[in-house]
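Here the complex is missing one protein chain, while the rest keep their positions.
And then chain A:
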Amino acid sequence: MTFDFGFILQVVLKIIPYVPVTLYMAVVSLIIGGALGLLVALARFYQVPGLSQVMTVMITVLKGVPLVLVFLVIFLITSQNFNNVAKMLGLHLQYGDLPMSLLAIIGLSLMAMVGLSEAFRGAFESVKLVQFDAARSLGMTTGQTIRRVLVPQAFPVAFPMIVNMLINLIKGTAIASLVSVVEIFSAATQAASSNYKYFEAYIAAAIIYWAMTILIERGAHWVELQLAKKMERAIS
């Protein structure tokens, strides 16, 4: 077997245009999953009666299965029922009209929600109890305390895990190739389908994933330094 460096470069150039699709799916999922994860973490942190238990069960169920399984279940449920539900609601929509990246976003958002809700809950626990005493003694409401004290103090703690989640989501987008979304991974596979140089194509895909991951980690490191500055004791 000969190794074709030239072909790697070719594939890299060919799949770079699909970087935005991958990033789009990952970032949208991070935002949706982050927002849901925050609500789940808050419900569990404040032990909202009923809601807290429901969330705990939901997280346990989702956490216990592989992403690809969640993804296929979503695909099966939606592909079989979407047309009927759409008709019932009077929508002139067919399943085929939906962008398949939407399915990936749903699956990845659930994954992000599970991971980030745990990350946020851990970060909430790290906020000192006396901070809540102070907020209450000053007459602040729970909502004000969440917005002004809890979330701002928990965010720097959760930040490395949020970045980690973004990287996992980027890698997770490869699963979208299962439902024929053309992203980095499936673009690389397609490029090799004419000459069967899959090994080179996969290396090319790996190079792109590495590059994205390294850039994100560099950026995150810089942000972490900025976040840490105010919490550190000044040297003087």
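What we mean here is this: contacts are C-beta pairs under 8 Å (C-beta built on N, C-alpha and C of every residue); 3 or more make two chains touch, one makes a residue touch a chain; residues count from 1.
Note that in this section contacts and distances are computed from a predicted model.
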Per UniProt, the name of the complex member that is left out, chosen from "Amino acid ABC transporter ATP-binding protein", "PadR family transcriptional regulator", "Septum site-determining protein MinD" or "ATP synthase subunit b": "Amino acid ABC transporter ATP-binding protein"
Residue of A:Thr60, A:Gln131 or A:Asn195 in touch with the missing chain, whole complex considered: A:Gln131
Given A:Gln10, A:Ser52, A:Gln153 or A:Thr213, the one touching the chain that is not displayed: A:Gln153
Omitted-chain contact residue, chosen from A:Leu51, A:Ile74 or A:Met140: A:Met140
Contact footprint on chain A, counting only the chain that is left out: 128, 130-131, 133-141, 144, 148-149, 152-153, 230-234
